[in-house]
Every structure is written in structure tokens, then in C-alpha cells.
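Taking it in order: structure first as C-alpha cells, then the write-up.
Removed from the display is one protein chain of the complex; every other protein chain stays in position.
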Amino acid sequence: MDMNEEDVAEQHYRSTLPGPLGVVDTWISKIEAMILAVGVILMAINTVANVIGRFVFGESLHFSEEINRILIVMITFAGIGYAARHGRHIRMSAIYDALPTGGRRWLMIFICLFTALVMFTLCYYSIGYIQTTYSRGRVLPSLSIPVWIMYLWVPVGFTITGIQYLLTAFKNLTSRDVYLSTHVVDGYKDTETEV
Amino acid sequence: SAAANADNWRYAHEEFEGDVQDVFAVAFKEYVEDNSDHTVQVYRFGELGESDDIMEQTQAGILQFVNQSPGFTGSLIPEAQIFFIPYLLPTDEETVIEFFNTSTAINETFPELYAEQGLELLKMYPEGEMVVTLDEPFTSPDDLRGKNIRTMTNPLLSETYRAFGATPTPLPWGEVYGGLQTNIIQGQENPIFWIESGGLYEVSPNLVFTGHGWFTTAMMANQDFFDGLSEEDQQLVRDATEAAYEHIIEHISGLADESLEAIQEASDEVTVTRLDEEQIQAFRERAPQVEERFVEMTGDRGAELLEQFKDDLEAVTNE
Partner (left out) sequence: MTTIIISIMIVLLLLGFPMMIPLVTAAFVGFYMTFGGTGQMETLIQQMLGGIRPTALIAVPMFILAADIMTRGQSAHRLIDMVMSFVGHVKGGLAVSTAASCTLFGAVSGSTQATVVAVGSPLRPRMLKAGYKDPFTLALIINSSDIAFLIPPSIGMIIYGVISGTSIGELFIAGIGPGLLILFMFSIYCVMYAVIKDVPTEPKSSWRERLTAVQKALWPLGFPVLIVGGIYGGIFSPTEAAAACVLYAVLLEFVVFRSLKLQHIYTIAKSTGLITAVVFILVAVGNGFSWVISFAQIPQEILAAVGINEAGPVGVLIAISVAFFVACMFVDPIVVILVLTPIFAPAIAASGLDPVHVGVLITLQVAIGSATPPFGCDIFTAIAIFKRPYWEVIRGTPPFIFMLILAAALIIMFPQIALFLRDLAFR
């Protein structure tokens, strides 16, 4: 199998943060990638097992659905940070594309700062939501796991994403090119990513 | 009272327009609006999220009233799942209504459980008897062997059908009709008016009245909101609830027969089986397995509640 450009770029990713922070951030990136891959693989195994369970043993695994719920949250909130690192969030760039490079750079700085602000705000309220869920004691009916535990990853995902956009704003401030993320220079190849 | 004191109260439930919970909500709304300057905004299924969501929104005080079936409250109040235990409620309608009117468990124990979650339980009421539909008529647990019966995602309900000899198969409501048509599932359970309105009899024409349970639901208010109301408004809410309850009891009493008639009118394929006492006994004997699972899930408090239910049941059936 050939690796495509994105696979290669992701494999050689190094954080732009200086010193030990950079090492930690590079590791976070690797962990995110691992959560994405392992999460999808586990989801596939779990879903396939449920199908086999129904056909071969005539019994659906009733906790299967709840495991997938947990995995969806993991994948989504590990993925938003990872997507931010690699400039892969879906965006529509009508006015933006029409601007000259200088204007685009300043607009991108504004976009990144505002996006970071939104992410940190969502992080703040998601912590509040986890506290509320904790205090109410809601559990997943089949697994009997408290619901708040599966949401713990949510504020982490928002924070990491926010930090990535802050770093991108900084990158744009200190360079001549326009950057979609700390590593991805804006160009046709990367303007749109879609399923 | 002056218009300045008029509030808009928000009330969400789990069903579609014209279903039992909606009829209850509208009756409540009409009473409140006829007897005060307050208004009530009713939100139906899906408008503000799923059942768990509207419950949390009520706890958060965004909604003032919510109607949630105890079966769905299980993740918050595990004891509420007691309504999934088969043969814990009487079978005939008159006795069921009497049970709801007099039961200590329903009128005293449950309000305390809900209060712990910041909810003022205003009314628990029955929506209709659960009717099982299958690809062929059945009269014994043996007939159910190997049949995939659609259940909601609830461990206790699954346990019930496992005890009955069938294979419980969780499936979202949207897939039930197609699932029956294409034989992914061979049966399902629902109150008869849903079997009619959802057209389920077209694809699963054998109706069996097993007498194992009633679809029960509960209407409640956010407790802080309720406690903060004036004495007068609290009374208004209680009266409106009572009026809605009386309306709904009348509504459901004709509903089951009407629905069954409509179904039989619409389809020649439909068969109706009412299990006799002896046949019911064969299913009832399987209930302890589910009770054990319930106690396992809910501990001593659940065990006490179960005892209370049985006492209450005895009280109404021995009269």
C-alpha cells in the first residue's frame, strides 16, 4: 500500500513548541493518532462481534451499543485536536480565498484566535457539565459505568484543539506564508477536506 | 392575577402529537391557561432531544415540566425500572387504575425517589397494556424460543424476554417496522395504540395479550421551580395535573378497544390471542428470574420497593 501525502505528513509531525513542551506535545499527537486508530479498530471489532453474536449465538451483546457510545466520544474529541494539528477541519473559504496573501494571513490570525477562544469556552462549560453529570449519578444502564467518566476526554479535546489554534495564530504572526495549522501551508491541496 | 405575574412554563414529553403523553400535556396546558394567566409551551418527541436529555434539562431548570417513562429513568433512578418486571401490575384496566390510585409505592415511595433527583413527581399513570406481536400466534414460552423480540435498550427488559424464552434484540424505534417486514426481528411489544398508529400490525399481525405489564409513565416538575411557586400556583399545578389525569384515564379506557377495532378493520390477517389464566401462569413462573436481576441492580432499596409493590397489588386484587 502506498502512503498518501497526508499519511506521510502525519508520520513526520513534530510539535513546534520549544523544548520539553514540544516533546510532550509531540507525544500527545501520537496518543491522539493512537486513540483514533485503536478507537476505530475497537469499534469495528465490537460491531462485528455484535453481528456475529446475533447470527451465530442468536444473542445481541447489549453492552455493545454503550461501548460504541464511549468510543465515539473518544474518537471525536481526540480527532478534533488531531485535525487542528494537520489543518483538516472542514471550512468554506469564499471571501477568504479572494483576499491577497497579506489579508489572508491577518484573517487567518483572527480565525485562529477566535476559534481558540471558542474551544476554551467550550472546555470550561464541558467541565461544568461533567460536574453536574457526576453529581446526578447517571450511569450507562448495561455497563453500570458512570456517564461522566466517558465525558472526561471532552474538555481535554477542546483544550488541545484550542492550543493548536493558538499556535497556528502565532505561526502566522511570525511568518510570511499563510498557515492552516502549524505545519500546513495554505494552498489548493489543503483548502477543503471532506468525506 | 395580573398579567405581570404571568409565566410561560415549558413542558416536554417523549411522544408524538396525539399520543397519550401529548393528550395529557395538552389537557394540563388547557387547564393552566383556562384558570390562570400562565401559558404552557409543550415540546414533543425529538424537539429538545431524547428522553434522557429532556430529563436533564428539567433538572437544570430549563424546562419546568417533563414526562418521562420510568423505564427510561433507569439510568438516574434504577428503582424506576421496576415497571419492566412482568406481572407486577394487575391485568385488567379497572384494577390497574385502582392500583395507581391507591398504591403506596406509587404515591409515597416514588415521590421520595424522584425528590432525591431534584424532581417533584406529580403523577404516575398507565398508558396502556403491553401487547406482544409476533410472526405467528403463541401461547407458551416454548413458542417464543428462537424468536427475536425487539426491546428498548434496557437490561431488565431484555431479561424479561430472555426469561420468556425469546431472544431480546435492541433496535431503535425507526427500524422496527422495516425490521419486522424483513424478519430481522420476529416480534415486538408496545401498547396497542402504538401498534395501530405505527402500522406494526401490517407486518406483525399476530397480537397476543400476555397481561405481563402496562406501559407506565410519569409526569414531574423541577423541584426548585415547584417549591418557588406561590401556594396558589402550586395548587393550580396540582389541580391541572389531576384534571389531566382524569382526562387521560377516560381517554385510555376507550382507546385500547378503538385501536383494536381499527386494526381488525384494516387487516384480515390480524389474529388476536388472549392468554387464559393457565397459559399466563406459565409466563408468570418465569418472573422471579427478572425480579432477581432487578434486586441485583438496585440492592436493598429495590427489594423493599418490590415488596411494597406486591403488597399493593395484593391489596387491590383481594378486594
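Think of it as A and B in the order they're written, each chain with its own count starting at 1.
Throughout what follows, a residue touches a chain if its C-beta (ideal position, glycine included) is under 8 Å from a C-beta of that chain, and two chains touch if they have at least 3 such contacts.
Note that the coordinates shown come from a computational prediction; the quantities given were computed from them, not determined experimentally.
Colleague: Mind giving the shown chains that are in contact with the missing chain?
Modeller: Within the full complex, the chain left out of view touches A, B.
Colleague: Check each of B:Asn183, B:Ser267, B:Gln281 or B:Thr317 against the chain that is not shown and name the one that touches it.
Modeller: Considering all chains, including the one not shown, the answer is B:Asn183.
Colleague: Consider the whole complex, including the chain that is not shown, and state which of A:Val24, A:Val48 or A:Leu173 touches that chain.
Modeller: Only one listed residue reaches the unshown chain, and that is A:Val48.
Colleague: Looking at B:Glu14, B:Glu56 or B:Glu79, which residue reaches the missing chain?
Modeller: B:Glu56
Colleague: Out of B:Pro172, B:Gly228 or B:Pro288, which touches the unshown chain?
Modeller: That would be B:Pro172, which touches the missing chain.
Colleague: In the full complex, which residues of chain B touch the absent chain?
Modeller: Residues touching the hidden chain, for chain B, are 17, 41, 43, 46-50, 52-53, 56-57, 60, 62, 171-175, 177-179, 181-184, 202.
Colleague: When the complex is taken as a whole, what residues of chain A touch the one chain not shown?
Modeller: 1-3, 6-7, 10, 33, 35-41, 43-44, 47-48, 50-51, 54, 65, 68-69, 72-73, 75-80, 82-83, 86, 88-97, 107-108, 111, 114-115, 118, 121-122, 125-126, 128-129, 132, 151, 154, 188-195
As a convention for this text, only the chains that are shown with their structure count from here on.
Colleague: Can you compute the centre-to-centre distance for chain A and chain B, using the mean CA position of each chain? Integer Å is fine.
Modeller: Taking the average C-alpha coordinate of chain A and of chain B, the gap between them is 40 Å.
Colleague: Would you tell me which residues of chain B are touching chain A in their complex?
Modeller: Contacts found on chain B: 52, 56, 59-60, 74-76, 78, 117, 146, 148, 153-155, 158, 167-170.
Colleague: Chain B touches which residues of chain A in the complex?
Modeller: 54, 58-60, 62, 65, 132, 136-142, 147
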